[in-house]
Every structure is written in structure tokens, then in C-alpha cells.
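Presented below is the structure to which this report refers.
Left out: one protein chain. Kept in place: all the others.
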Amino acid sequence: MAQLMYFSKVREQIGIGDETIDLPHTIATVEDLVAHLRGLGDGYNSALADMTFIRVAINQNHVGIDHAVTNADEIAFFPPVTGG
Amino acid sequence: MAQLMYFSKVREQIGIGDETIDLPHTIATVEDLVAHLRGLGDGYNSALADMTFIRVAINQNHVGIDHAVTNADEIAFFPPVTGG
Amino acid sequence: MAYIAVQSEDFDLSAEFARIQGDDTDIGALVTFTGTVRDMTGTLESMTLEHYPGMTEKLLEQIATEAETRWPLLGCTIIHRYGTLSPGDNIVLVITASSHRQAAFDAAEYLMDFLKSKAPFWKKETTEAGGNWVDAKETDETALKRWDT
Partner (left out) sequence: MAYIAVQSEDFDLSAEFARIQGDDTDIGALVTFTGTVRDMTGTLESMTLEHYPGMTEKLLEQIATEAETRWPLLGCTIIHRYGTLSPGDNIVLVITASSHRQAAFDAAEYLMDFLKSKAPFWKKETTEAGGNWVDAKETDETALKRWDT
């Protein structure tokens, strides 16, 4: 089961902070996962509509949208960071 | 009367921290003053022998060796600074 | 060697100096950066910082290790707060210690540039009109590029 995490505006739009899902076999990359999630509802669809404004981390490392995803991963979606 | 001030190694070599002197009319610039002072004794002579290692301030502003000096001035000689 | 903390509590500058200095007499230069909650228009009620627990600490450790590789540091502190803060409150503290002042300055700037662009923190400003997530600044990404080698 993959652990999905949402932060900041993404969390607010989707309405939950984290969830676990069993990745369908058709999902090989972050991009595939995003397409799948956008089908889950309006919140997901608007939160992940423009991936140029969304950052992705897998197992707590920043990755690109073409990075592979597996059921063993912790996958986080969030806007560009604004700390400091 | 010009007020002369010596700091750091220059002060130690000359043996005094400050003195007032009546500048002879022949002294127009810092360079003239240095030549005059070097004639006053071994301490002066060695302290001011190599002016590439000595900094000069007139009335508390850094100046070059060709700067004019008058009897109304406070003239300071010291090594390159090492604070901070 | 670095001291990293992600915490809701405030930090104390003097205590952090004591921690980084210890008995070390090789240190000749300490640079700090302190980020505080800014209220340019006088309308800010509070600032809330969300973060990604686990990833934040890991990333700050990575940044500190990289800085220690690049510069001859004798100590390095990164403390970042989360939770709800008021105008003027401390947000972040970076301290770098070195024998050399330029190393301390460069490392502190490096740590802040990376932290601003990579550390998973998000700021939400609350005014009378409601809450608003702060937009990321493109200049922060640009600042990061100067460290490419």
C-alpha cells in the first residue's frame, strides 16, 4: 500500500492530510498516479490540475514527475515551499 | 601647533603616544613631515622607515602621503589596521 | 556536528551561541540569520507554519552536511519553528561558526538559500479578511542557482 501525503493548499483542496491506497498495476510513475488521483473527485482534480505548481517527494526526497512509484513508497504532494 | 599621534607598533617604536610640535615652514606635506620626524631619533627613524607599511590619518580621515599638513591638524601614524 | 531542530517553541540566541561555541577557541567568526514574522501593512493577525515532519529534519540535515563539506565550519545550527506565530516572532535561526569570516558568511547564505527553496515548510497568513497561503518567490529559486558548481 502506498502512503500518500498532502500539505498546505493541496491538503486543503483534497480535504485530507494523508491516505493509503493500493496502486493499480497501470500506475508506474508519478504522472500516472496524478492522472489516477484526479479521477477521484473535484478536490483532487483541482489540487493536481497544474503540476507546474506542485512539488512531489517520494520517501522524503524531492523527485520529478517521471519518477517511478511503487506500493512501498511514501508519496507527498505540496506547493512550492515558503519557509525560512 | 600640530598634534601628532602614534598607535600600535609605531607608538611602541617611537616610545610615546602623542606629542605637539610646531611645524617648520619647510613642511608642506605628510612626506615632508615624515622626513623631519625621522631625523628626531632612532625610534622615529625605524618606525617611519618604510611608509608602505604605515597609514596616515589627518583630522581622523585616512589620507595619502602627499596630503598637505598644517599646524592646525591632528596627524596620526599607525600600521595597517587589524580589528574586527 | 550540526545541531538541527524543528520545534514549535521559540529559541534563545544566547543559549544557541553557548551551544555552538562550547569550549572551542578555534572559532573566530560566527554568523547568524534570524527570520521573523513580518507585518508590512499592519494587518497581519498571525502566521501559521505547516511542515512535513520527518522530511523536514532529513532535508535540514542534508543541507547542513553539504555546507560542512563546502566550507571549513566548526559548527552549524539550524532551528525552524512551526505552528501559529505572531508578528515579530522568530521563525528560523541559522548559525555558522568558522575560523574565517567569509566561510561563515557564505555558509549561512547557502543554508538560507537551500532552506528557502527546499525545506518543506509552508506559511499561511491570517488577517481579518481570512487565511492566505504565501506564494513562493521565484527569486528564492534564482538565489539557489548561484551555488551550482
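Note that the chains are named A, B and C in the order they appear, and that numbering of residues resets to 1 at the start of each chain.
Just so we're on the same page, a contact is a pair of C-beta atoms (placed from the backbone, for glycine too) under 8 Å apart; a residue touches a chain by one contact, two chains touch by 3 or more.
In this text, all values refer to a predicted model and were calculated from it rather than measured experimentally.
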* To do: May I ask you to name the displayed chains that the omitted chain touches in the full complex?
  => B, C
* Structure fact -> Contact residues on chain C toward the hidden chain run 12-14, 17, 21, 23-40, 42, 44, 87-88, 99, 101-102, 104-105, 108-109, 112, 116, 143
* Structure fact -> Residue positions on chain B contacting the omitted chain are 5, 7-9, 11, 57, 60, 62, 76, 78-84
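The rule is short, and it goes like this: only the chains that are shown with their structure count from here on.
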* Structure fact -> Expressed in whole Å, how far the mean CA point of chain A lies from that of chain B is 72
* **Averaged-CA centre spacing for the pair chain C and chain B, given as whole angstrom** => 48
* Asked: For chain A and chain C, what's the span in angstrom between their mean Cα positions?
  -> 26
* To do: Mark out which residues of chain B touch at least two other chains, giving numbers and ranges.
  => none
* Asked: Which residues does chain C have that touch at least 2 chains other than itself?
  -> none
